[in-house]
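Below is one structure. I have some questions about it.
A single protein chain has been omitted from the complex, and every remaining protein chain is retained in its original position.
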Amino acid sequence: MKINIKHVAKLANLTLTKEEEKRFEKQLEVTLDTINKLNEVNTDNTEITSQVTGLENVMDDDIPQPSLSQKKALANAKNTYNGLFVVKAILEE
Amino acid sequence: MKNYTPIIGLEVHVELKTASKMFCRCSANYFGREPNTHTCPVCLGFPGALPVANAKAIEWCIMIALSLNCEINLLSKFDRKNYFYPDLPKGYQISQYDLPFGKNGSMELKNGKKIRIRRVHMEEDTAKLTHIGHPKLVSGSNVDKKMLNQVQHDNVSLIDFNRSGVPLVEIVTEPDFESASEVKEYLQKLQQIVRYLDVSNADMEKGDMRLEPNISLRPVSLRGVSPKETDEAISKRSPRSARDDSALPPYKVEVKNINSFRFVEKAIDFEIKRQANDYRYFPEPDIPPIHFTKDQISSLESQVPELPDARFSRFLREFSLTEYDSKILTREKNVANYFEEAVSIGKEHNISPKQIANWIINKKPNVNDVLPASLVKQIVSSTQVTSIDEADLEKVILQVLSENQKAVDDFKNGKENVIMFLVGQVMRQFKTKINANSVKELILKSIGD
Partner (left out) sequence: MIYKLTIKKAKEWLANKEFSSAELTKACLDRIKETDETLRAFVTITEAHALEDARRADELIANGDDKPLLGIPFVIKDNFSTVGVQTSASSNVLRGYVPPFDATVVAKLKEAGMVMLGKTNMDAFAHGSSTETSDFGTTKNPWNPEFLPGGSSGGTGASVAADQAIAGIGSETAGSIRQPAAWCGIVGLKPTYGRVSRYGVVAMASSTDSPGPMTKIVEDSALVLNVLAGKDPHDATSSPKPTKDYTKGLNKSIKGRKIGISAKYIEGIEKDVLKAFEEARRVFEKLGASVVDIADLGIDILDPQYSIGVYTILQRAEVSSNLARFDGIRYGNDRSAFGDEAKRRIMLGTYTLSAGYYDAFYKKALKVRTIIVNEFHKMFEEVDAFIAPTSPSPAMPLGSSKNHPMFGEMADVLVEPSSIAGLPGINVPAGFSSNKLPIGLQVMGTQFAEDTILNLAHEFEANTEWHLRKPEL
């Protein structure tokens, strides 16, 4: 199976070097070969299981609780400005 | 472009006015607050933080769906919509994919056309990005000019996460719109409905209600082919069109940042372009599925108030109002309620619904300040003429005329509208309301004498 490494890296928001692209492509194909073993298992008429707890309807009442202070919210950010997080300019398309 | 005909569908996001956010209990009342003061590990997307859904928001979403004649999925769930943008703290938005709370609804326009509602689902809002250099920011905050230059020079955007995680209901139509006026009517009705439900302020200027038209192009030769897409196609449309170049439509573009009705018409002419998004939806493992019983849905249904359309028809029927009056009176729920309350009080005073309607529409009383009973009293007194001893009245008129000789002269010189000033002066001398016309006649008579 062939993976379009460049396309996937773009979707994953990862910047890969040429060397990484090559290496990962090989390694991912090894992984895919292993997981393709699943095709041997017949799953016709089998439902999916995305959660194993059997829980349903776990919700919370609409009652506000205190938030973090602005200082705490920003404490781990590399760049802040006037109480805001700073990110390299997002250019409107 | 001439080989294609545009097909317009709408995606409308309605921000709910719950007290807390969708997946954490930070206050959702963020408008105008200091930036990043309404956040927590959950809505900032800190490592390890987990979402817990807001029960009220889900109920409200279902009430919106019911109001749009949707079928309700008794078994529903949340999914992750994966994409990267700095305003999306987790790198995915918790939304709904194949099991939205509502589906297959409709809204009827006044020309009788039904706009099909494809789905009504629940999701969370993103943070607010501000692009520095935006005039509002410069003038609106205490920005150190030197710092500002530096930040501007570095070409950055600023992020406020107060809005991150506020509940949003997304309402998606089929591509059924053929004109801008249809779009406008749909939006106005939708706005009325959510306001009637009292689940959103739906203020477009504040961004409570946001619009993303989807404009697809359909080759003219394919006319008549149903443009209906499956749910799967909605979410996978872009990658599909990006990959499969031979199949042109459906191209779709979501035109963002349309925040008032007047932009709608422009939106139709927006440039069509492709997006390279592939949202990689999968079931949200952090939130167990939602399972409603039919009884629970019926109980929510019973909480849906009479909606604008139904009320409009009833006003026509029950109060013999004109379409114009009914439309104005049912536009907002509190006005309609006010009207009905005044009507029932007015009944005891022989005041007709039409009189009340006229009064409300013409005088525009503040329905929050003036009690319906006071309104009725005003109408009553305006229609009743207190009989006053004619001799008393004449005495007052003579006095007023003598005190306002200049006005009398002006009148005699042809300034006829001065008469109303004199009428007013006379009426001021009486505590009760008297008939202005008879005063006017008496004054004319006195001047003429």
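Annotations for the structure displayed:
Going by the order they are written in, the chains are A and B; count residues from 1 in each one.
Just so we're on the same page, a residue touches a chain if its C-beta (ideal position, glycine included) is under 8 Å from a C-beta of that chain, and two chains touch if they have at least 3 such contacts.
Since we're looking at a predicted model, the values are computed, not measured.
Here one chain is not drawn; of B:K56, B:R80, B:K103 or B:R163, the residue touching it is B:R80.
Subunit B residues in contact with the hidden partner, per the touch definition given at the top, are 41, 44-53, 80, 82, 84, 86, 89-92, 159, 161, 236, 239-240, 243, 278, 280-282, 285-288.
The set of subunit A residues touching the chain not shown comprises 3, 5, 8-9, 11-16, 20, 24, 27-28, 30-32, 34-41, 43, 46-53, 55, 58-60, 68, 72-73, 75-78, 85, 87.
Throughout what follows, only the chains that are shown with their structure count from here on.
Note for the complex: subunit A touches subunit B at residues 10-11, 13, 50-51, 53, 55-65, 67-70, 73-74, 79, 81-90, 92. Listed in rising order, the residues of subunit B touching subunit A in the complex are 18-20, 25-29, 34-41, 44, 52-58, 84-86, 91, 129-132, 141-143, 147, 151, 155-161, 276, 278, 280, 282-283, 285, 287-291.
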